[in-house]
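Heads up, one of the protein chains got dropped from this complex, but the rest are sitting where they should.
Up next, subunit A:
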Amino acid sequence: MPPTETPFHHDFFLKAQVLTKHWIPLFHSFVQAGFPSPSENYIERVCDLNDLCVTNAEATYFVRVAGESMMGDRIEPGDVLVVDSSREDADGKIAIVWINGEYTVKRVNYEGDTVVLTPSNPHFTPLRVNSGDDFRIFGLVTFVIHKP
């Protein structure tokens, strides 16, 4: 015979509250019912654009493009460049350089002892760095963020 009255008084129960919410990342495989999910080992963080564009956060800077000299490399006014100052091998690469009082983005080419800054827009002429020039490399362009 089951008891007709519940032995518990409702005061014994406390109302549960949800105070925090956790976002659960998407699983990479299907879950099979009645079986320990093998996908638990594969839980991952959601994809983050930083992982793709930024390899060395301490040395990474963002730079906005204002000129048209690198249109041939699809670097257009308004684009944001991801620049890594830790990369050293500038030869043949697109870099942000400081030349005689202003920053510019150009392809850097070493020709013997001199440096040539080459634009990729045919309407612009290459610039040869002379020994008296104030020239320094700020960093190499690793990604172009372009809004189509």
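Things to note:
As a working rule, contacts are C-beta pairs under 8 Å (C-beta built on N, C-alpha and C of every residue); 3 or more make two chains touch, one makes a residue touch a chain; residues count from 1.
As a convention for this text, contacts and distances are computed from a predicted model.
Per the UniProt record, the chain missing from the shown structure is "SOS mutagenesis and repair protein UmuC", taken from the list "NADH-quinone oxidoreductase subunit E", "Phosphate-binding protein PstS", "Energy-coupling factor transporter transmembrane protein EcfT" or "SOS mutagenesis and repair protein UmuC". The omitted chain makes contact with just one of the residues A:E58, A:D89 or A:D113: A:E58.
By the touch criterion stated above, the residues of subunit A touching the omitted chain are 56-59, 61-67, 69, 80-81, 85-86, 88, 96, 98, 101-105, 134, 136, 138.
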